[in-house]
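Of the protein chains in this complex, all but one are displayed in their positions.
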């Protein structure tokens, strides 16, 4: 909750704040008897217990509060408040697992199964956010993003001449390094020290390589192609890929990742915007976004 | 045909040249008795009549010529030599027409049919190259690119919440201005004066608007959304879009266009590269591209 | 009015605020008995009724307030407070009209007169701001900017070989799309939905084209040259022109526009700076500006 | 003269070359009996003696040669062949001198007269090219450019509130460092060692400062303002100005310089282009330029 | 002192502020009885008198205050509070003087001694900060930076073939223009008007040139090489050097300057970070910095 006391056009003071929970965020206003401690100080984020009614204001959803109480730290379990996907995580994971089981390449299928059968890893993968703030920044976000990419990859494999298995594997696991780059167990999403020093691109390639080392028969050429897909998926060196995509599969994985990420940025940034309205300018796409009538 | 006389590693002179026809290009070499006029001068492109054998050299297809004769200008019909798609243009056009007939929006369907029923326009659209040199630079290239984009759009419409009709219309016609920006009736692909002064982005929006003016009942809001999709499809102002995409449909049309264009760049640049080989560095993606074994 | 309570170097609290009216803005300070409601809350912009004395502080004009009262919303007519040009709008409009009447090209003269005789359009043109905030952001600002550009164009037509009529027409109307891109009738300057989706470059060309369509004899080549001047006037694609200037007239219109805009940025940013003083760093030129002694 | 032997569309060999003299350059072609030594070797630039007829080819002037002879080095006086302005240098110099005499500031007038009365300097200034290749790259080019800038400055002084004397002095002498940065006495235009190590921006400020030191009463504040105009005239640090313009006069001198330079680039690049034709893409503006019909 | 009232996780209000003195800065917190005037207003920087205990919080040093009193302006001598180097300025100056005395070049040695024997100049040089905020922004900072650069230069002179005297002179005096660009006698570090209009690059070269003019026998070629070192030391034009380094000595002086500046940025930005902790993201290197355990 971010809060400030402002005055409306008739001069009446009101509390302006932003309410956030696991399902998203919404602006709120409170008139009338304001809580004393909020009026006298400018608080940082806090856990609050509220009651009120939602309505639309200038094309954006807003909540008018009737009651607001700041909760004590021991009343809340922070994990309950982390944003989380609204989709069924089990169903999403099952879609990936099914894709892995039907890979035609024996080598990639074995690698996939080795990874999925590592319970700690697979649980982390299904729980991790896809980012700290740009898009899919929610519990299960990495899973959602990976499924979105897989679905696009399936369509592209019908259109272009491409190594389907490598494309699908890359679409699913290009961001796997996020499970080491980010932490989500301390009441919020944060970068780990390892994540800041090495980044998810290197960490992801290293993680997959560590599983490949358990498969002595894994072909060297396939490992090279797969590593290339993983380290080049950011598309350009300035976005953190040490080399740019140079195979068809690496190129497509990058373009798919970019497409799903940008689509999510639009959807998340216009979440509360009504038809005919505009989003704020401050969002990952850095432009006001329009929701047509 | 670009040609130069070089010496091989044993010191023997040979003619090095690039052969281009409607199906693509290939490097060629000719040893032994070289045509006199070629040895003494450095000619520009010319029409030639050749005989020889294809083989692989350092991972790239190459033709060893046994015989080469420069043709006189009156022996050739330049149109025969323009690169052209190898796909069936009628089938591609039919795929677009079918997509237009099944649009759910009455307004967009009428607009689509108005455009397709303008024979001069539709013939030009099915014949035009998609570019002068970057990708799909061949007769029927615009058609191929439009079909490729439509196919991706169909898949994305299953994944994201989006106005399907607007997305499909945009995927098909985002590059429609190319029919005015480029000419292909003078023995090669060239920019028109109008194309250089206004560009395909403005010319395309203007062309679609001229058809919309024939449909008095066309909704103003729909025209605005469609114009936005057309003028923003380059994605960023530095690539020639006066505004960046600000609706979901505009964003997706841009991303689809980019994806199909880059996939085509890879495919076209590695056309003659053998498995395990690398393309030249000079191509629209500006990097050597790898064709895995 | 933006306000904050600060402490001076002797520890006394004072109110720091920025006063804005139609003629510009000025910083103000208020010591002593501060209005209760301002001290306890941080208000957003509000209409205020003040009394006080202007003086210079560190080279910048400042107002020391004796009295300040926040006005009720029903006490003010917002239009009264929009910044507006201090020049005589009728005289400026007359200067443009005279220039139009003396164009030598029959076609451009007819087009000019058609536009000026459309009362709704001409009134909007004479009222519109030239921008939301960069320069000439005031009622009549577009008119001022157009007159400034015309005057420079007149001088340049004496120096360079150029089509005078096209240069003058372009200097006057290059920014005509601003009448659709911006709104100024809701208590402030804002972008319209159409303005954000298409931008003033496309809207301006479309507007002029709609008048040209009423003149069946208007030459196609002239329309092309004029459209090119309009769509290229931002000079570079990254500033929103889909093509860069490629004729002498288009090049000069861009350079004139840039020159008048930057001169206005300097003048507006140093408005309250005394001789020997420096402006703030935050202005459209993004550098502190010096007013010599 | 740059030359290459090519074949025309009927297979006939011809010599393609570019003729340059003091008045400009033109493409030329020669068919039939080609000079032996040219056919067998690829010569670099050379002095030639030619006869032939000019005609238009695809919108550009071209010369068809009847006779061509390579001249011996002792037959030519290289200085005769350096491009030079076609304007009357004395008249241009007189225009500047008159402007200097009518400066209202006693200090700037004295400085101006001190500089003009230094015969070596003034002769160099009236002879120097304004650049090695971008624009006004000809004997007298700096003079032409300075006069062009002065004329624009005169018009702007009528439009904006500005220190006229400082603006005029800056318009005339902003590029004065070119007399040290470039050399034009060795058969071509070249950078001096001093020019490459310090650049014309620093050399110009240093040159003017050396004259100011002879005027003990010259005000320090005026020297500072003038030095600022000189060192900031490139407009942005990436173009070689250690500081960006921060006064109105410095800003205008930069914009004037830019305007006159770009207008000259257009004029020089389209010199041989016929109405309705396009220039080459390779010119200082890096785009094909159009000469309307 | 920057201050704000926040609430901790148990809901208790506390004062959050940043304490700055000559030795650096540190974050502080104060709970319990807060000073009345601070709670009711948001003060700007102020001089305060505090008592409390330092401890580590999330890897960064923090002070918990027991007592805080805002001081009256007449209680403080602002100069006492300017950050200053913790090193012995006399020893640093002596190290430079010794280096100057042992230059092998008679000309550079004389120049050095002329500069050091100008007491006003030398005192200013030993007192000046090296920047307003990026690195070495403290009294004596320029001296520290110059000594750091000299030490690196000494090592490089053992490794590369280079003119040692010119390298050492450049390492010591490349930033000499800072003594004119910045002021530090008005209670803080600020840019002078001359500094903003000409910049330290031009001012430094001008300063050294003014001493060289007192040495009539100083060789012109040496002056040119030295001026080049001075004006090119920023390395790239976008960082304010009108020409890039083109001699070995100029290249090395730029690289040394950059190295010492960046090392200082790291050291200064991690000053209060404990082992295993991360700095803020907002620092001159624009990235969070890690202090390993």
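Odds and ends about this structure:
When the chains are written out, they are named A, B, C, D and E in that same order, and each has its own residue count from 1.
To be clear about the criterion, a contact is a pair of C-beta atoms (placed from the backbone, for glycine too) under 8 Å apart; a residue touches a chain by one contact, two chains touch by 3 or more.
Being a predicted model, the structure only gives us computed values, none of them experimental.
The undisplayed chain touches these shown chains across the complete complex, A, B, D, E. Set against the missing chain, the residues E:105, E:258 or E:274 yield one that touches it, E:258. Considering the whole complex, the residue from E:100, E:129, E:148 or E:199 that touches the absent chain is E:148.
The missing chain lies against chain D, touching residues 37, 40-44, 46, 70, 72-73, 193, 196-197.
The missing chain lies against chain E, touching residues 148, 151-152, 154-156, 158-161, 163, 221, 225, 244, 246-248, 251-252, 255-256, 258-259, 262-263, 266-267, 270, 287-293. The chain not displayed touches chain B at residues 4-7, 9-11, 13, 39, 276, 278, 288, 290.
The rule is simple: only the chains that are shown with their structure count from here on.
Graph distance from chain B to chain C, where chains that touch are one step apart, equals 1. In terms of the stated touch criterion, the partners common to chain A and chain D are B, C, E, listed by label.
On superposing C-alpha atoms, the copy chain A sits rotated by 120° relative to chain C, to the nearest 5. Chain B and chain D have centres, each the mean of its CA atoms, that are 41 Å apart.
Rounded to a whole number, the gap between the C-alpha centres of chain B and chain E is 57 angstrom.
The centroid of the Cα atoms in chain D and the matching centroid in chain E are 43 Å apart.
Within chain B, the positions touching two or more other chains are listed as 193, 196-197, 225, 246-247. Chain contacts here follow an irregular pattern that is not a line, a ring, a star or a complete set. Chain pairs that touch one another: A-B, A-C, A-E, B-C, B-D, C-D, C-E, D-E.
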